[in-house]
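Every protein chain of the complex appears in place save one, which is left out.
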Amino acid sequence: MRNLKEGDTNMGVSKFGLGRNFLARAEHDSDIIDFVTDFAKENGVMTAIFTAIGALKYAKLGFYDQEGHEYLETSLSSPQEIASCLGNVSIREAKPFVHAHAVLVDSKGNTNAGHLLEGKVFAAEIHIFELVGKTVVRKNDTVTGLFLWDI
Amino acid sequence: MRNLKEGDTNMGVSKFGLGRNFLARAEHDSDIIDFVTDFAKENGVMTAIFTAIGALKYAKLGFYDQEGHEYLETSLSSPQEIASCLGNVSIREAKPFVHAHAVLVDSKGNTNAGHLLEGKVFAAEIHIFELVGKTVVRKNDTVTGLFLWDI
Partner (left out) sequence: MRNLKEGDTNMGVSKFGLGRNFLARAEHDSDIIDFVTDFAKENGVMTAIFTAIGALKYAKLGFYDQEGHEYLETSLSSPQEIASCLGNVSIREAKPFVHAHAVLVDSKGNTNAGHLLEGKVFAAEIHIFELVGKTVVRKNDTVTGLFLWDI
């Protein structure tokens, strides 16, 4: 991994330059994943990382079954604080694709966490940090069954 | 949202340039929210995002009641690891204002999460990333009852 230059790839690591930075107030009643996906598509954001805090009206989380290679889904029908949301944008099937994980908490203090599949926005503050360089494409990985970065 | 330029605003998104970066060792026994707020005020940080990890002696978390439009507060009187803290700095009532969410965990492994209202620092490592551009002002939003970014 030594002496990586911008765009170089070696052992699953790529180097990037710094792109545009955005703060977003996600639209009330939008889906947070769709919001970031649409923003990336409309602004030509190919690669980015993002963070979000706020609250959701309801959400759907996934847990990936490492043996069965399928997502177990949990729907949370009650309001949730977004205690944390970390995600990224890369390219899948030639389009910007959002991958995000979140930690949510309900009014009783029960914490729920995992892969954020859906989240209806009550209010959300998002920081999107574009990275520029090699295009990061997701390809099917036979070991995990996941679409992982081909870097 | 297409073709956003620095300082442009459209549909709740603003573009920013990259400002100063700081690492901070928050003072033992300080309040972590006050620490970041005071740092921002003293260094003229108007807009920033930050992350923190570490531990708190005790903390107060909030959950926003989306129907009642008020915060339900939970005081945690025992030591907590800061498993995650994501926050931002913007302007409210003409002063830098900190908004932070956290995931905490106690000695028994119980996870607590939400809006971080107070946190007495045992030790904390904070990364503050200033963003420069349009001033981001919080204004009361009638739909949610929250002071949201007017962008």
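Remarks
As written, the chains take the letters A and B, and residue 1 is the first residue of each chain.
Rule of thumb we're sticking to: a contact is a pair of C-beta atoms (placed from the backbone, for glycine too) under 8 Å apart; a residue touches a chain by one contact, two chains touch by 3 or more.
Just so you know, these numbers come straight off a predicted model, no measurement behind them.
Interface with the hidden chain, as seen from chain A, comprises residues 1-4, 11-18, 47, 49, 51, 63-66, 72, 74, 84, 86-88, 99-103, 111-115, 131, 136, 141, 143-144, 146, 148-149, 151. Contacts to the hidden chain, counted on chain B, fall at residues 18, 20-28, 38-39, 42-43, 51-53, 55, 57, 79, 81-85, 103-107, 109, 111, 122-123, 125, 127.
Basically, only the chains that are shown with their structure count from here on.
Rounded to whole angstrom units, the spacing between the C-alpha centres of chain A and chain B is 20.
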